[in-house]
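Quick one: the structure is below, and I'll ask about it shortly.
All protein chains but one are shown in place.
And then chain A:
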């Protein structure tokens, strides 16, 4: 069987499986990014405006998660998660090993990691907000919630967009690490194909090309979003 047929969509071809796995990679990264937005937003808010213990907690979170290898975080959640779930199940009288769903382990791990980076992006963007805008909002009588919703958040979002694009790129590439949990995302699917056909090179090359395609397209999407967010600005 030729290499092209091997990676194609005909009978015995791995094309459909690889594309499906690429979709899983995308979903995994999206879930991680969404969770990271929430965690990052909370951590940034904690660091900017929280009371001292909260500020310390948020600082500890961003420092730890940015200083420790992502693979280690995934191992912690994968092995630690099943141990913790097993313990909880034990209270309810269930004995034996409890597996955690690898997709959600991966999504939570990526969310924790990207949240730490997103917190830094939001913090930087908040520091860049023009104080005059907030003063003006206060001067026209807006209350705190309204200022946050109508002035601060939109301004922060615009400034944070390039940084968020970078985090998304890192996250997409980090999602390949989730393959160690056995979740069949793009890299894992390539591994499976490489193992069963004994032709690792074309499979890993194809996986690389698909990752490159995803990162390139999302780069373009972020560039367009940035241009749109900056419209009307000098």
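Criterion: a residue touches a chain if its C-beta (ideal position, glycine included) is under 8 Å from a C-beta of that chain, and two chains touch if they have at least 3 such contacts; residues count from 1.
Rule of thumb we're sticking to: contacts and distances are computed from a predicted model.
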item	value
Protein name, per the UniProt record, of whichever chain is missing from view ("Nitric oxide reductase subunit B", "Metal-dependent hydrolase", "D-methionine transport system ATP-binding protein" or "ABC transporter permease")	"ABC transporter permease"
Option from A:4, A:157 or A:212 whose C-beta touches the chain left out	A:212
Touch criterion as defined above, residue of A:103, A:204 or A:222 at the omitted chain	A:204
Contact residue for the chain not shown (choose from A:72, A:88 or A:146)	A:72
Interface residues of chain A (partner: the chain not displayed)	63-64, 67-73, 75-76, 78-80, 83, 172-177, 179-180, 187, 190-191, 194, 198-201, 203-205, 207-208, 211-212, 215-216
